[in-house]
Structure formats: structure tokens, C-alpha cells
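Note that one protein chain is taken out, while the other chains of the complex remain in position.
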Amino acid sequence: MAPTHRAPASDARPDTAGPAKAATATRAGRRPALGHPLLRHGLWALAALAAVALLTAATGPVTDLRVADVGLHLLAVAGLQLLVGTSGQVSLGHGAFMFVGAYTMALLVVNLPAVPLAAGMAAACAAGCLAGLAVGAATARLHGPYLAGATLMLAVGLPAVALRFPDLLGGANGLAFTAIGAPPALSGLVDDTQWRALVVWTVALIGLVVLATATRGRLGRHLRALRDDPTAAALSGIPVGRARVTAFVISAGAGSLAGACQAYVLGTATPSTYALTLSLVLLAALVLGGLGSLWGAFWAALAIVYVEVAGTELAHALELDTDVRNNLPVVFFGAVLIIIVLAWPRGVHGALSALGRHRSTPSQTGDS
Amino acid sequence: MDGHVLSVEQLTVAFGGLTALDRVTFDVPHRSVVGLIGPNGAGKTTVFNAVSGVVRPREGTLRRHGRPLRRHRPHHLPRLGISRMLQGLGLFPGMTVLENVMVGADPLATGGLPGMLTGLGRAPRDERRVRERAEAALHEFGVADTAHALPGTLPYGVQKRVALARACVCSPELLLLDEPASGLAADEVSELAERVRGMRAHGSVLLVEHHMDLVMRVCDRVVVLDFGRVIADGTPDEVRADPAVERAYLGPPEGDGDLLAPDGPEEARDGR
Amino acid sequence: TGAGQTGEGAEADLDVSTGVTDDTVTIGAHMPLTGPAAPGYSQISVGAQAVYDFVNANGGVHGRTIEYLAEDDAYDPTRTVEVTRELVHQDEIFAMVGGLGTPTHSKVVDFLNTEGVPDLFPSSGALMWNDPEKYPLTYGYQVDYTKESKILGEYISEEFEDAKVGYLLQNDDVGVDSQRGLDMYLQDQAVSVEHYESGAEDLSAQIAGLEREGAEVVVCACIPNYVALGLLESARIGYEPQFITSSIGGDTVTLRGLLSSFAEQAGSGGDPDDFLNGLMTLGYLPPVELGGDDPWVAFLRGVYDEYGGDAPLSNTTVYGMVQAVQFVRALEAAGEDPTRASLIEALESLEPGGPGLVPFSSTGEDRGGYAGGFITRYEDGELEMVRDPAVTDNAEGDIEPAEVDRPLPEDIGPLAQG
Amino acid sequence: MEHFANLTLNGLATGAVYAALALSLVLIYQATRVLNFAQPAFALVSAYLAYAVTAATGSYWAGFAAALAAGALLGAATERLLVRPLRNASPLSPIIATLGLLMVLQGAVGMVWGNEPLSFAYPLDYRGRFSPADAFALASVLLVALALFALYRFTPAGLRMRAAAIRPEAARLSGVRVGAVLASAWALASAIGALAGMLAAPPFLTPNAFDLVFVFAIAAAVAGGLENPFGAVAGGLAVGVLLSYVTGYAGPELTALAALVVLLTVLALKPDGLFSRAAARKV
Partner (left out) sequence: MAADPALRAASAPPALRTEGLTVHYGAVRALDTVDLEVAPGALHAVLGANGAGKTTFLRAASGLHPPRSGRVLLFGEDVTGAPAEELVRRGLLHVPEGGGVLTELTVEENLRLGGLVRRGRAARAAALGEVYDLFEPLRERRTRSASSLSGGERQMLAIGRALMAGPRVILLDEPSLGLAPLITRRIMHLLQDLRSRTGLTVVLVEQNARTALRASDRAHVLDQGAVATEGPSADLLGDPRVRAAYLGL
């Protein structure tokens, strides 16, 4: 009794039951792996790094800074993607982990200038993972809005630690420092900003390779399973609580590494940078970019950096009253968010891949 | 070590004021199919929940091969050689059929977290093995051609088979099936009966079902629950003949003006 | 090498006139124009812009108009770093004039100095701007928090000899630096120190704390919002200490506006002055209340009426306007063909006088900007000088009477043409 | 001891504001399972409108009425134009859309009224340890909570609202006009949000004035449990009092941290908030 009906090849039924259900099935199973996953992802990463190198070589310091900004936000959002898109835990407090990373980096540079950069990054990542472990363990039993509320408070509450210990963490002024720039050997080839952009992208791509490998493999499968149906996941042998915490730890590690990159590039770590807005923007951008795929994180990072720029430039280009001009970038960002979410409920990546499928097969969109 | 894959002894489960199971006792022998039937709300699913560690019994013991099972959690089931198919299927809607079944096969993998993060060490081999096992299961259940579809897009009968494939992919020693025949057409039920009977070759099955035809056809033993108590326990024929079972569950066998009265010998046992 | 081991950067070349064209000079600033920290500051750039518009309309400085780019950083240091780099690398400003805020500006002061961008008159009373060794291109503007609170502290210790004193401090460098100055004189009198977080909506716990300790004099190192909130909250619970504010919170025009809705409810005739009467504040710029009695106030009001916004001229506006005036003076002194080096030279030779009522220091070892202040008492729209202008340092030094030689607006070239 | 009493009273007064906003959040969560990030913006726009109307008419209560009306309108329009089109998208989408709306409205308020603080009157005399204005805030919040509770538990409208929220399709099959019910739930919730705005706005109103209020309102709603209006009120008042104690006894920089710790503790003990019912059966 072979099934008489062929499943429609395209979309899932619209289903609103679980969080992040709109995430597409990843291609994990689709075609036989092209060699070792690490090799495959590594090659991608090298190609991306080369592209960044070319881009920064061709442009000036302002673009370099933005490229670095895109890189570190890519890492942060990719970490959030694992947590929200893959494991279905909505966190409104990802900025708190960036805070941890930034301050770890800043403290090391300020107090132990002899520690090499790579060690600083590793320390930041470890600190983030620890923070993620603590937060994940404290919130493992929470779901939906309760998790969202708790993480929201985390985003607001954690930066206050800096105010509590002004002598160590610099209080409201935070810490300022200058981190090492391009090595002297390369001084003719790359300038400091360019070098920093390359360092950020190297770190980000290493992080992405790990995230991609984890998402595509058994861990990702487990996280998606518990996102879709925690009870069935548990009965299939997945330790739900531990898997949730693992997702938090990895995601926090990535966020923290991104924070460390930010501190390294800008030479500052200040509580007001890690205010609630940052966390909200990260999550909003993630949804805008598209849940469930690392490409979504890429579009998200681009949006975080360039929608802002576009809004500011728009404000400058138009002859406007001061109050209107000042507030235009905020309104612009909000409007872009609304329009994209309404027009492409599955984000930029979802829209693009639907377009790709549309090209190759006749239209088969789901109906409600 | 005795021969029972599962022994349920004096199992009592209560929810607030409601006693869902009251000193329930029965065994599932090695390589057998045991049916668990009873009216709606009798506590059949609750027995499964207790066995799978979803609810904690108030009293009583569960034994596997004579060894007591205590404080086990749902995710320990695969390790215990137990596998469960949920009443509502419980497929993961955001994952493909193949991935769904791979989740079931994942307990075969042995690598740890570092491997999962880096793809190094045992991870690639694990992955290959899991995938091969899952693909084999899909073949076995005749759903290989849907491997890359999302379950939501498939007919219900196909989804059922996917769920069954996921439950069986690790060749469990004890399979818990909760109403596997509901929503299936008559021919599909027959096929299901074949499969369940075939499973006796590897292990045992505890089957909850309202489809009497299926129960009578495949079970070696039938346990009947009513209001959380065992009211009958025996071979299918013994149970059928039990007046208490008839009163509580099956209803009068012969229709007096009953529209649903069976009309032919080969259908005589169809309760639906 | 370690991540924090940076070598000495190469000396930036100052003999350049980046940002200067035949007919324009582009300068930049960063400030919070949006977000929770924006309220209270927007009048600064409005005031500065009014002065530049006036100057530009009257032929500019040596024939060049001034383009003033005030960029929003939302008081987030990360954004400050970004917009500052954009200003320097993309907009190619000649100088940074009036970058606002300690946490923000402190993150770019290194960068500006290594890039060779003159960093003039940051809008902050932090002590670090006056550090020629470390930041040779940075010149302070506002009287620093410690100096002004020393003057306040001495005044209180003399005039309210036996009174119990409470502090109400903003929980950042404003509070820390202010407390240092106050403590030099009030250590024995201080009974209570309350803090608030900027962004908080409520001071009830703090005011209750001050009342509990019986503070008869309350010194606020707060921005106007919190001075108003403190006055209102005290009125609510019937607590009537003598309020004394430092310069950042003493803008009585703004305070009047903030309190305008509550006078009526207080049922006493409906004038916000009921809250403000008796308030003492420290100042260094000419307060707008002086009106036509002061040539600079008269002049700035004229400029503002023509080029400013709709909001009434406040002391915050004057703050931005004087900042601009000081830059215009420096730019004029930098010569026909200004370079960054000549701008720095001009600053070094700037007359210590200016619109302010205390000396302005931008030479040699002291680049702290305004060096002291005076204290006034508010009564029905009038200010009474209760402590004449004085100057001091931010260490153990004495407080001395100030002599200042104020030029008139018409003495300053680009302003005189109007 | 007197200080303690003062802090408590102050805390209750600010807590009433958190409670009001938390109530509106709970109502919307009940209606659509959306955490409405635009709620503070509705409150903000309403309060600014009230300011304008009061300035034009000279009557506080005319402004008050205008605020409630504006809130209701904004809520209904948002449900219709932003949330309903996204009902089949991922549950995060409407949340993010309301976040976008928050930015747009906050910016728009800044564009129209500027970012400088406005002086915003209290509804009644604000003087006194526990002033008429404080009493008004507390009383109105309690009244609203009571009314909401009655609405949920005892009226068909409340039943329809809950049904429409939980399973729109099943509700439709029971004859519930889901669209209309949800729009009116949003309107009601946002009118309550506007009330929160009117209570929170004095003394000074800026475009970001409600940011922190919103954060604490969420904490309150979550701690109390999103299922129950009394949870929101209890949560709001508790948060208000807690923050007042922390400010008064430990230091204002610790308020957010203290709220975090308390929230995590509460949720560790009761993952669905203090007033939640027993967890649902899963299999």
C-alpha cells in the first residue's frame, strides 16, 4: 500500500504550535556530505576570510570598521540563532553575554597587558560559556514568555554589575584602552583598523564553523527535536534539560566572543553599550534575517549595521526640522523591521530561498 | 533474572484526588505481544507514562528482567531498551522524515559533546551509522521515498509509519504502542497487525488499542483496565468471554436492532 | 606580544588643514540626540548651531562658513567611537568641538589625539580633559566637577556652618568627582549621601533618605531633570531643605519649564517659582536671568531669537552658544589659512576672558576651560549673587577671588560684523 | 521604622504603575499569546496626546479621556494591521513587529514633541505621604484588575477571549468571531496601557520615559504569572516595593540586579509565575 498521494514538495503546513516552527527543515539530510564537515565548513570560512581581506583592502577605515562590526554581530546573532532558531528558546538577553565577553577582554588588556590576544579571546569565550551555564541552568525549566521575561531582566540587570564595582569595572564610564594593532611586519600592508577587521572575522568564522557543525549534526538535531516537541524528544532519549543548557552555553560563548571582538575593535567596554536595546536589536535582526539558518544570521548582521547607516544618511540627505531629523533613524529602523516581518514572515533568508525554489519549481506556496 | 521484559507490580498513580491507576499488576513476557485495553480514561496511557518515567507512581514497582526501575527519566528509555510511540504521534514538524527517524537512532552514537561541536573524532562515523540505520528503517516501513518531506505534508497513514519507524529504529526490547491503529484504513490495519506480530521475533510489544480486531489478532495476552483497576487478564478469547469486560468495554456482542451489529463471521470481532 | 602592549603611535602631522576648504570649515560633535539620555541636551547643539548660523550669515570666519555636524551617539560609547571615526575619516572634520559626555568622549579622546584631530571643549566636567601630557590636543570647557564642588563646599561650610548637609549625586563620574570636592569642606557636616541612576524616574526613596537623616542643606550634583524631581518630591512630602545645585543642574529656565504643571496643583497661585525660590546654584557663564544687564546675554538672545529654535532661551542653550563663540574666537585667531597646528597655537594664545564670568584657561599647563564659578540665589525670576566669582584647582589648592577681563561681543571679529 | 513605612508607600505608588502596564500586557498575552513590545509606545502616544489635549482644553480629564480613546484605537489598529496578518507566522514575528512599532512610535513622538521632557500634571493633588494621586493610581489599578478577573472568569466575553487566543480555529468552530474578539481585547488592553501611561507620565514625560517602567512591568507580569490579572497586580506592587527597598537600603544601582535575582528565584520555584495553575498534562 504505497501512499496514493505524493506530498506537496514545498512548504510545510503553516503551524503555529511551537516556537520558531517557521524554521525550515535544514538541508542536513538532503545530500550526502561532501567530505568531512569540518573540511567543508573550513573551506567556506577561508573563502569568506579572503573576501573580507579583499574588501577591506579596497576600502577605507570607516568601511573597515563597519565590516568588523558586521563580523562580530554575525557571530553574536549566529549564537542566538542556535538558541532561538534551533532550540526554540527565546532569549531577550543575548546582549548580557556580549557584556561578559567585552568586560573579560577589557579587564585582561587593562590589567594584564602581556596576555596575548588569542588567549584573551579564549578567556572571553570561556567566561561567556560559564555565564551561559549559570543562566541556562537557572532558566532550564522556563518556557515561552517566562524565559523571555527572565532573560530580559538579565539584559537589564547584568550591566549593573559594572556600576556595583566601579573600581574594578569603571562604573558608568566603563573601561577604555588601546589594544594591539597590526603586527609591525605587516605595517605597510594593512592598517590597524583593517587588521582588527580581519581579526574579528577570523574569530567570527571559527565560531561560525563550530556553530555550523553543531547545528548540522546530532546536537542540532536534538535541539530542533526538543524545540518541536519536548515530550517526544525526551522519550526519544534526548536529555531535554541538559540539551537546553548546552544550547545556552554555546550561544553564550558565541555572544561573549562577539563582545570581546567589539571591545577589541573599539577599545571600550561600557555598561550603556550593553543596554536592553542591544539585546532586542539582536533578536529583531535575527527574525528579520530568518530563523533557522546561519544565512539568516548573516542578513541580520548586515541589517544591524547598515539599516542604521542608511537611516542616518537619509536623515542627513533630507532637509528636515531638527526633531524630525534626530528621530528619523529610529523610525526608519522600526519601519524596516515591520515591513520585512510583514512582507517576509520567514525573514530575508526565507524569502530568498523561497524565491530560489520558485525559480526551479512552479509555485507551491502553502495555504492557510 | 526472570523472563519478563516488564513486570508491573501494584502500580498506583494518582492525580490530585483522582486515582488513575489502582494497584495494577501484570507482566509482559519476553517475545510476546500484550494488549492493554479498557474504556476511555481507564488509565492505559497512564501505565505507559509510568513505565516511561513521565509520571511518578505513588506506589508499586516496575521491574525489567526482575530488576526494579526506580526514578528513571524519559530520556533513559532508549538505554533501557524501551521505546514508545505516542498517542498523538509526536513527530517533529520542523524536521524531515529522515531526521525524525535519525533522532530515534541517535542513541546508537557514542561520541561526546566536543565531537558534536567540531565534527572531529567519532562524530562522522556516528553520523554515518545513525543515518544508515535510519534509512534502513525507512525502507523497512516503506516510507523511504518521503525521507526529505516534512511530516506535516504527508497523509496520516504515512506519518503513522514514520512514527513507528522512529520507535523501532533501535530495535527496542520493549515497544510501547499507544493506539497505533487509530485513523488507519482497514487494509493498513492488517498490515500493521503483520508488523506487530513480526516484532515478536526481536522483542515484546505492549499494545494499547481500541481496535478490537487488531487486539484479538495480534495479542498473546490481554490485560483489561477499568477505572484504573485490572478487571481481566488472559488470552484474547478468555477476555472476550469475560462478562465484566463486556459490560465495561465491549458492549453486548449481539445486536438487538443494533445498527452496528457484526454481520459476518470474518468480521465478528470488529468492535468499531 | 600581549593584547594590551601597544607601542608609541607615530606623531600625527598637525600641519594639515583637513576639513578646511576655500569657503568652509567642517567641525563635528557627538551627542545624544535620541534615547533615554537625550533629554536635557538637545538645546546645546541648537545653541551652537545658532551661533554658527549667525557667523556664517555675516561672512563667516576669514570668509569661510562653519559646517557643524552634530552626530547622534545615543550616549552609547560604542556608537560614539563609530560616529567619531566617521566624522574623522569620512566627513574629514577639522576639529571635534563639544563632544558630549564623560563615558562617551573618554572613549575617543585617545583616538582624536593620535589622529591629530584637535579636540576642543568637550561638554563634560570630567577632570581628564585637562591633561596636556597625555592628550596634547584636548582642551576642556566646562568647569570641572571637583572645582565647582569645592567652591560650593566652602560656601556651605561658611554660610551654613552648623547645618546638616545631604548630597544627592548622579551615580557616575559627576557624583564621584563632585563628592571629592564637597568632602574637602563638608566632611563633618555631611549626614547623608544619596545616589540616583540616570534614567530613573523616581527619587522618592532618595529624598526620603535625606529627610530621615535630617539634612538641612541638600547639594545636588544632578542634571536639571533630577533637580526638578528632587524639588517636587520634597514638596510632596513637605520637606524643605536649602537646595544648592552644581552648574549642570542649575538652569533655572529649564527648571521652571519642568515644574510649570505642578505649581497650580500645589494650590499656591500657580507659579513654578514657588518651587524655585531660594534655590542656590553655581554658575560660570552669564545666566540668562541677567537679561539686558549683561552684554553677552543681550547679544546671545539676539542671535538666538533670529537663528535658534522655538524653545525659550535657557542657560543650557547659552552653554552651547558660548562653546561656539569660543571656537569661533579660536578659529579666527588661527589665521587666514588655518591648520590644525595653527588652531592649537591660537588656543594657547586665547585671552583668558570670554563670555563667561570666570577666567577661561586654555594655555600651557592648564587647559581646564572655565576655572571656577559663582553662586547665585534665585528669587522670583531674579538672581542674587551670593558668592562672587572664584577660581580654584581640583586638588588641595585654595579658592581665590576671580578677576576676569570680559571682551564684548563686538570685540570679536566674526561676531562684530553683524 | 518610619523610613520603612515611607519606602513601602512610595513603592506601592510606583508599583501601581507597573501593575497597570503589566495588566495590559497580561490581557494581550491572554488574547493573542504575544508579548506586546509596543505597549509602552501606546501608553506614550496616549500620554503625549493627553498632554496636548489638556493644554488645548485646560482640563486634565479631557486629556485623560483622549488618552484612553487613543490607546484603544492604537491597540485595535495594531491587532488588525500588524498582528493578525502574522498569525500563521512564527510566534516571534508578531513580537518583533510590535518591537518595530515601538521604535516607530517612540521616534514619531520625538519628531512631534521633541526629546526634551515635558511637565506633566498629576490627576489629583500629589502632596502627602500617600497622596490623593497615589490613592487614585492604586484604586484604579485594583478596580481594573477586579473587572478583568470578573470578565475572564464569569462572562461569555471573557471566555470567548480566552478561547480565541488559545485555538482560534476551534474557537471559530464554536461560533466565536475571533477577529472582532481579538481586536476588542487589544483595544481594551491598550486602553489600560494608556491608563498606565497616564499614571506613569507625571512628573516629566520624555519619549523614553516608559522604557524602565516597561521592563519592570514585564518582570511583574511574568513573576505574577501571565494567566491571572491579580498576578499582574501583585507582581507590579511587589516589584514597586522591592525596588523602593533596594534603593532605600542598598543603593539604586542594584535595583535591576535585585529584580533579576528575585525574578529568577520566583521562577525557579514556580516556572509559570506565582499565580499559575498546575502544569498541563503533556502526554
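Should a chain be cited, it is by its letter among A, B, C and D, assigned in written order, with residues numbered from 1 in that chain.
As a working rule, a residue touches a chain if its C-beta (ideal position, glycine included) is under 8 Å from a C-beta of that chain, and two chains touch if they have at least 3 such contacts.
Keep in mind the model is a prediction, meaning the values are calculated, not measured.
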Absent-chain contact - pick from B:Val33, B:Ala50, B:Met212 or B:Ile231: B:Met212
Candidate in contact with the missing chain, chosen from B:Asp22, B:Glu179 or B:Asp242: B:Glu179
Residues from chain D at the interface with the omitted partner, ascending: 156, 159-160, 162-163, 166-167, 169-178, 277-278, 280-281
Where the missing chain touches chain B, by residue: 15, 38-42, 44-45, 87-88, 155-158, 179, 182-188, 210, 212, 248-251, 258-260, 267, 270-272
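Everything below uses one rule, namely that only the chains that are shown with their structure count from here on.
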Chain occupying the middle, per Cα centroid: A
Pair of chains joined by more contacts [C-beta pairs], C-D or B-D: C-D
Whole-Å separation of chain centres (CA-atom averages), chain B against chain C: 76
Geometric centre distance via CA averages, chain D-chain C, whole Å: 38
Inter-chain centre distance, chain A versus chain B - centres from mean C-alpha coordinates, in Å: 41
Shared interface positions of chain A, touching two or more other chains: 20-21, 23, 163, 231, 235, 326-327, 329-330
Multi-partner residues of chain D (at least 2 other chains): 107, 110, 114-115, 207, 211, 253, 255, 282-283
Contact graph of the chains (line, ring, star, complete, other): other
Touch relationships between chains, expressed as pairs: A-B, A-C, A-D, B-D, C-D
Chain B-facing residues of chain A, complex: 1-5, 7-9, 11-13, 15, 17-18, 20-21, 23-25, 28-30, 33, 36-38, 41, 210, 213-214, 217-219, 221-222, 224-225, 227-229, 231-240, 246, 250, 292
Contact set on chain C toward chain D in their complex: 33-36, 38-40, 42-43, 171, 195-197, 199-202, 204-206, 208-209, 212, 225, 228-229, 232, 235-238, 257-262, 264-267, 311
List of chain D residues in touch with chain A within their complex: 29, 35, 37, 82, 85-93, 96-97, 99-108, 110-115, 207, 211, 215, 218-219, 221-223, 226, 253-261, 263-264, 267-268, 271-273, 282-283
